[in-house]
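Below: the structure, in structure tokens.
Apart from one protein chain that is not included, each protein chain of the complex appears where it belongs.
This part shows chain A:
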Amino acid sequence: MLPILEIKDLKKHYAAKTGLFGRMSNTVKALDGISLAIEKGKTFAIVGESGSGKTTLGKTMLRLIEPTSGSIIFNGQDIMALGTESMRKLKTDMQIVFQDPFGSLDPRWTVRRTLEEPLRTHYSYSAETITKKVDEILEVVGLTPQHALRYPYELSGGQRQRVGIARALILEPQFVVFDEPVSALDVSIQAQVLTLLQDLQSRLSLTYLFISHDLSVVRYISDHVGVMYLGKMMETGPSEQLFSNPLHPYTEALISAIPQPDPDKRRERIVLSGEVPSPRNAPSGCVFHTRCPKAMPQCSSIQPEWLQVSENRYIACHLYNN
């Protein structure tokens, strides 16, 4: 199947100046050579700890953050080559839902005005058409036209996030980035919103990039998973395979940390020692070697290559380098 979106060797480096007068300069590699492909109608999930670069990845894919290098191919077109105006038009096809349902809505705008903004930006519909489309999308995300008159502070977290989803979907995009869409919500609301997302995906044949640090959520919603650590992709693979048979030591450790609901089903828990190193001072070689339980001598000096190990699985680890 053809990917709707493919990124190749995507990099985002920030120059971090340190020292007096910023004489010493350090490069923070927020994204360091990420490659992945997302199939149409599927959900690709990105997991990783805070600071792993997953949010940067999501925003860079929409060019909300300009990448340092690499290519982003959407529907066969490299969007890195697009000018400002064509990029602006492309926003009707690529959208994002943000993590914070409180901060992502203008506090001085009613829900209706917020939902009208994308339509007014891109189309010159009549007032009635706009009203109709807003009412329709409200219904799609499980709200009513009455909610349109409210201000964000009058809504609950779950309702606000539904407004955020409605705003992203009203332009009928093909691809939507969800940046931790449920992590700010109560668990009961999380389930509702996740069900809504799955329902919308099948109804509107959407493709998702789903960013999360919550592995149980990812397991529930994703078709394909990518595991990130310190700006690098450690492993990607189909969700089922990755969860049942993790290859990378980091993936293994993450999966062993998922709480097990069945107390009789014991599983060995791999506890990683230490903290995530500072991205300003990323370890040499494999970035994970400082915490890896299976580290070998070459891990600290040689960067592992991005290798295909089976049909759909890629990994960056010296353990599989032969």
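Operating definition for what follows: a contact is a pair of C-beta atoms (placed from the backbone, for glycine too) under 8 Å apart; a residue touches a chain by one contact, two chains touch by 3 or more; residues count from 1.
In this text, contacts and distances are computed from a predicted model.
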{"item": "Hidden chain of the complex, named as in its UniProt record, picked from \"Peptide/nickel transport system permease protein\", \"Probable septum site-determining protein MinC\", \"Phenylalanine--tRNA ligase beta subunit\" or \"NADH-quinone oxidoreductase subunit D\"", "value": "\"Peptide/nickel transport system permease protein\""}
{"item": "Listed residues A:92, A:131 or A:256, member touching the removed chain", "value": "A:92"}
{"item": "Residue among A:10, A:37, A:62 or A:209 touching the omitted chain", "value": "A:62"}
{"item": "Touch criterion as defined above, residue of A:5, A:34, A:79 or A:105 at the omitted chain", "value": "A:105"}
{"item": "Of A:47, A:111 or A:171, the one touching the omitted chain in the full complex", "value": "A:171"}
{"item": "Contact footprint on chain A, counting only the chain that is left out", "value": "59, 62, 64, 87-92, 95-96, 98, 100, 103-108, 117-118, 121-122, 164, 167, 171"}
